[in-house]
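All protein chains but one are shown at their positions in the complex.
What follows is chain A.
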Amino acid sequence: MSGRARVKARGRARSPSPADAPSVPSSSLPTSVDISASEASSTGDFAGTSRISQTRKYGVSPGDARCPFIQRSGKSRRDFTDLDVCTREKLAHVRDCKTGSSGVPVKLVTNLFNLDLPQDWQLYQYHVTYVPDLESRRLRIALLYNHRELSNKAKAFDGVILFLTQKLEEKVTELSSETHRGGTVKMTITLTRELPASSSVCIQVFNIIFKKIFKKLAMYQIGRNFYKPSEPVEIPQHKLSLWPGFAISVSQFESRLLFTADVSYKILRNETVLEFMTDLRQETTMSCFTQTCEKRLLGLIVLTRYNNKTYRIDDIDWSVKPTHTFQKQDGTEITYVDYYKQQYDITLSDLNQPVLVSLLKTKRNDNTEPRVAHLIPELCFLTGLTCQATSDFRLMKAVAEETRLSPLGRQQRLARLADDIQRNKDARFELETWGLHFGCQVSLTGRVLPSEKILMQDHVCQPASAADWSKDMRNCKILSAQSLNKWLILCSNRAEYVTENFLHCLRRVGSSMGFNVDYPKIIKAQEDPAAFFSAVQKHVNPDVQLVMCILPSNQKNYYDTIKNYLNSFCPVPSQCVLTRTLNKQGMMMSVATKIAMQMACKLGGELWAVEIPLKSLMVVGIDACKDEVSKGMVVVGFVASINPGITRWFSRCILQRTATDVADCLKVFMTGALNKWYKHNHGLPARIIVYRNGVGDGQLKTLIEYEVPQLLSSVTEASANTSSKLSVIVVRKKCTLRFCMEMSRSLQNPPLGTVVDSEATRPDWYDFYLISQAACRGTVNPTYYNVIYDDNGLKPDHMQRLTFKLCHLYYNWPGLISIPAPCQYAHKLTFLVAQSIHKEPSLELANSLFYL
């Protein structure tokens, strides 16, 4: 009997149930024989089982295997490739120093921890072979681990590659071991590499060690995070459970190896698909029940309670009932009811429920028909929050109340975690054997940038709080505004009175801010989306400057149909307001002020400015997101400033069919923006700074190789002689780093304008953190900036300050925001298109902020 056959037999035995959910072959395929499918589910400290066979199949010699340990989740793997991208070495002006100097130093506490290693610490990578060859990973590992030569050494072994912290005496070590069956196996352990602590392989090993430690602390791993199921926060009224936990990682920061831990919550829903369906059944009539059900459920991810697997609902088969039979993989027929009773001792209560259909992903890229799994709604938990749930104000409030931690609360959690790691015997032992020491929390020095003055038409104001200067600019005139002469208001009959009232306020606040609002034509319509839409169709013509719709409810189809029509078919700026908003007592003036400003912007007006020292600078914001309706489409938004004061914008948006969020059309956009700039300024901008938002993990390389060249080529083609200098900065709102300021024995969020450009940054990148938004509750999330391309050669100090200035220029909010205004405009634009329009907005609107 060959060893291979033995393994195969065992492999089958290991997974007794071929598919934990009864899987049936899709109709066109008579039988399916994919036995190994469920095997991939085995989770491990190292690579999944499949890894070994792969290594063998391709005969990879371990010495040149770049990442011998491949993590189960693709994400972390991609992360490593991001960190492998070294952009700083190409940027001569920051090669030696990338830190700024202006501002007031501030001492900050981080959520980073020192990981101390002995100075000469190294990891030794060995390759292990067996004679006779053993296919069983289990046996390979068992023999190696139990060998006395290695038994008390720190080691990590996946069956082929062995890591040790202590070098073996010989380069090649021969060991022999007896199996419990009496056979002798010879193991040859060959040194292939010596790795310094900063190498990416070491960092993977460290991450594996911490994974192990967190399991020892009774934490449950979901994705890359670890949660404590023993201390859940429950919100029964919303059928939710929150598991507190941490997102953790070990990585190489500016000068040291550091451990990051950020408090995270896992939101679990205590609601089965069956319960969801019966609730829905009660809300809707039978005729549209199936349709509504499918609309709400398809595409959702469910968790089966018995085997802890997740599936996507691809279809609902209403013709199949739990009492029907299906064919098991061994060919026998069984009813769903009996199957679940037999397999899981579960008694189904509803014998009339339909089955959910999920297409199973096939690992192999062969042409076999996709298999489908039938799932019983009663046994499937819903996961994640639907957009309906996230729009439920009460639910979100309840979640936020539980999860929003103050800086102090967060610090207490971290302190407890550090304490747990240091006190737990097993955890400490694990660290010690590897020579690691879990050190103290890292403090560092940041700088608070000077605050900015806000320039109005005839007034310069120094806001009392940069978070919100709406009070400071009361009675100030905005920079410029087109007079609004020919416009429409569309409202329902019932809303006539409030509309008149509101119009009065609007005209008053308009005149005080220098925005002349004439009396509009008021059109009344039935309270019905179709009636509103036909009124828009009937009365709006291209001469109309703006249409205001007073919507009776926030039903999505009112908004979507109107926006769709007015953004692409008949391009006219539009402003939608809910009747409910206008009914708020005592709020009318502030509501009117905000709406007046939005309207002024939609007509191409400018509200305020900040001082920009660079005289000929174009700033660009790019964002990308997936379309809500057609899933394969990505919406890319591009917003560029077209005057030196950075108050006027050119906005483009396109839908492209790609799998990734990488933009295709940047050359066209950039050329368009440069043409606009040329028309307005009779020359090209000396400098262009692009802020790119919406970049996922692992896309950095693609960005550099694909997007930057598009931008560069349009810039160089724009002018024969001296072309504009280009910089590209990747903006990330989500990062796991947190900074807090110690203040009278407590912790607080750092002041607005705090920059961190040392220690918590990466050695190979020109990067910095900037806190530009205020968080009144909870802990502020710093925004991370990574300059991946920089011809401008601005000093880091200037780059940081310019970025901070740009965070003041978002006209929808009189205050600082978390990202530069062009990014936020691009985001707002892509959001509108992805959620409501699903079409490219008309070019005629490109010169105004029509999407505010």
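As a convention for this text, a residue touches a chain if its C-beta (ideal position, glycine included) is under 8 Å from a C-beta of that chain, and two chains touch if they have at least 3 such contacts; residues count from 1.
Basically, contacts and distances are computed from a predicted model.
Novice: For the chain that is missing from this picture, which UniProt protein name fits: "TFIIH subunit TTDA/Tfb5", "Small RNA 2'-O-methyltransferase", "Regulator of G protein signaling 11" or "N(G),N(G)-dimethylarginine dimethylaminohydrolase 2"?
Specialist: Hidden chain identified via UniProt as "Small RNA 2'-O-methyltransferase".
Novice: Of A:Q119, A:N152, A:Q237 or A:S287, which one is in contact with the hidden chain?
Specialist: For the chain that is not drawn, the touching residue is A:Q237.
Novice: Check each of A:T87, A:T190 or A:T304 against the chain that is not shown and name the one that touches it.
Specialist: The one listed residue touching the chain not shown is A:T304.
Novice: With the full complex in mind, choose from A:A154, A:L268 or A:I313 the residue touching the hidden chain.
Specialist: Final answer for the missing-chain contact: A:L268.
Novice: Return the single residue from A:A154, A:M277 or A:L806 that touches the missing chain.
Specialist: Checking each option in A:A154, A:M277 or A:L806, the one touching the absent chain turns out to be A:M277.
Novice: Could you pull out which residues of chain A are in touch with the chain that's been left out?
Specialist: 1, 5-6, 8-10, 12-14, 16-17, 42-45, 49, 138, 141-142, 145-146, 180-181, 220, 222, 229, 232, 234, 236-237, 239, 241, 268, 270-271, 274-275, 277-279, 281-283, 303-308, 328, 330-332, 342-346, 349-350, 381, 393-394, 554, 559, 576-578, 580-581, 584, 591
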